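Note that one protein chain is taken out, while the other chains of the complex remain in position.
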Amino acid sequence: MMTLFLSTPISAFIRSFPQPAKSMLILGLVIVISIVVMAILAPYIAPHDPASRVYIELQPPSRNYLMGTNHVGMDVFSRVVWGSRVVLFVVAVSAAISMAFGVPLGLISGYYGGLVDRVLSIIMDSIYAFPSLILAIAVAAVLGPSPLNAAISIAVIYVPTYYRMVRGETLKVKQMPFIEALIVLGCSDATILKSIFRNITQTVLVVFSLSVADAILTEAALSFLGLSVTWPTPDWGLDLRSGQPHLLNGYWWIAMCPGLMIIALSLGFALIGEALSDYFSIAAKV
Amino acid sequence: MSNALLEVVNLKVYFYTLSGVVRAVDDVSLSVLPGEWIGIVGESGSGKSTLAYAIAKIVPPPGRIVGGKVKFMNRDLMELNEEAMRGIRGRHIGFVFQDPLTSLDPLRTVGDQLAEVIQVHLGVGREEAIREAGELLELVNIPRDRLNYYPHQLSGGQRQRIVIAISIALRPELLIADEPTTALDVIVQDQIMDLLKEVQMKGASIMLITHDVALAAEMANRIAIMYAGEIVEYGDTRSIINAPLHPYTAGLVNSVPDLWSAKTIKSIPGFPPDLRNPSPGCRFHPRCRQALSICINERPPMTIVEHDRCIACWLYLKR
Partner (left out) sequence: MKALVIAKGLKKYFPVRRTITDVMLMKGRLYVRAVDGVNLEIGFGETLALVGESGSGKTTTGRMLIGLEKPTEGSILFEGIELTKLSKRALKKIRPHMQMIFQDPYASLDPRVKVGDQVAQPLIINGLCNADEAKEKVLEVLERVGLTPPSEIYERYPHQLSGGQRQRIVIARAMIMRPKFVVADEPVSMIDVSLRASILELLKEFKREYGLSMLFITHDLAVAKLVADRVTVMYLGKIVEEGAVGEVIHSPLHPYTKALISSVPTIGNRILEKLKVVGEIPNPINIPSGCRFHTRCPFVMNKCRSDEAPWINVSKGHGVSCWLYSTK
């Protein structure tokens, strides 16, 4: 399987990275892929039912209960494994929504300019001007607690990020002679926009990785505040909160384990994003 | 020639890139006499700029000087450490680059930048340095009051004059100008060339790196033609231009459109070689109409064909 992987264009792409971006990319990919695999295989990995009492409460990590048990006797390890599903769902849905709005609006704004651009820019800038977490909390509070609503409220705060980056890149690419050549050839706006989009996908990829890294933290904050899933559904942010009162009494594992997972997943995406942005900016210079 | 100001012997500069070793400068020898104007002519990728950087030991990574000698004022620069080189650069070898904007600090006035060079190297006081900076500006035909201007307030030509002023502030014996007028228009180019001529008249040697054969032909006493990392021909300007010997030189001269003559111009067929694995023979042979069988496998040595005229071509070698 390894040799099979090595012959793919993806592996060639990874190998073309200069150091230290290559190490960052590989580390990030390893983290993210293992967590995704964990989420998919949760029923097979988790030894216990994550949402019911399985043992005495507040037991430290042991062979049967790798990360100990929480204040009501649930297995922390099983909760961490199942909890990855919620984070990944919320983050994936929110990224899809923000991209679906941010990218086309950025393209249109950058390409057509004029009044459309001005109106859109003002709207986006005003969203951007809000402290992002407070905005997400406000939206989530209005919509009510549920993972989908959490995803929507996170999406709202990242639309301007995609919009601004895509608009900026569009303005740059629009002036390239190869786009002007399309205009001279008599291409329709749709063809031209498609061609511009093809040339800004790298930017979208970088923005995606970096904003997902950030969105993971926001998601954790929302569920910490009880604005995403409801107890006893396993979720990292929620478990962080339920473990927090016990932290000072020495039962560190209840909050620490999901907390470290949040950091790891966010770090994984951040590493990928940084590596890609390094690579593309170098490629752009060459 | 021990009276040479600069002597480059068998210089090799390789770039160690991810996709292989690029032999940017491969076994190049030349000398520069005091007070002369030498033109290094080559197309993009010929290694002419790398040669200039190597002389001052400022080859950017992944490039490395891997062999050869650079003797300047009877000292071997290859044996000097970085600190000693800093005393040579600026003080004895001045540099003028293609883009004046990159050689000037956008946040400081031109007077400030000029005065600093004078202060640091000559150890004079601030006031003295500023006074001298003003004199230098007038020397390059810029009014003294421009001392308080920032680079962006000046035109391209004026900026290049400032760069020249900075590089001649310490009266270096050698001024290396790397495509100094490529970003400028012909009228301004002409003005800058006049200025460099004045610098030469004051005793400095000028090394003009350019892709423009006609410009080198007008300005230089001697020219060296570079192709794919090597010097293929060098000698007195007029004799090279009027009767080029190396087939590449001939092709290059014939490809230059000339305003005044009615001759038709001709391209050299083909493309320059990939310097990652150049042919063991003459690097020009795939494009050469007169190529012999020996050209494919054996590299022609640099040979003196007449007084001070060297050429690397099997056609002119008695075997």
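Each chain carries a letter (A and B) given by its place in the written order, and its residues are counted from 1.
In this section, a residue touches a chain if its C-beta (ideal position, glycine included) is under 8 Å from a C-beta of that chain, and two chains touch if they have at least 3 such contacts.
None of these values were measured; they are calculated from a predicted model.
S.K.: One chain isn't displayed here. Which of the visible ones does it touch?
M.R.: Checking the complete complex, the chain left out touches A, B.
S.K.: Looking at B:Leu5, B:Ile93, B:Val253 or B:Met302, which makes contact with the chain not pictured?
M.R.: Spelled out, the listed residue whose C-beta touches the missing chain is B:Val253.
S.K.: Specify the residue from the set B:Leu139, B:Val188 or B:Ile294 that touches the hidden chain.
M.R.: Of the listed residues, the one touching the omitted chain is B:Val188.
S.K.: List the residues of subunit B that touch the chain left out of this view.
M.R.: 43-44, 155-158, 185-191, 194, 211-215, 217-219, 241, 251-253, 255-261, 265-269, 271-272
S.K.: Using the touch rule from the top, list residues of subunit A that touch the missing partner.
M.R.: Counting only subunit A, the missing chain is touched by 176-178, 180-188, 191, 195, 198-199.
By our rule, only the chains that are shown with their structure count from here on.
S.K.: Roughly how far is subunit A from subunit B, going centre to centre by Cα mean, in whole Å?
M.R.: The mean C-alpha positions of subunit A and subunit B differ by 52 Å.
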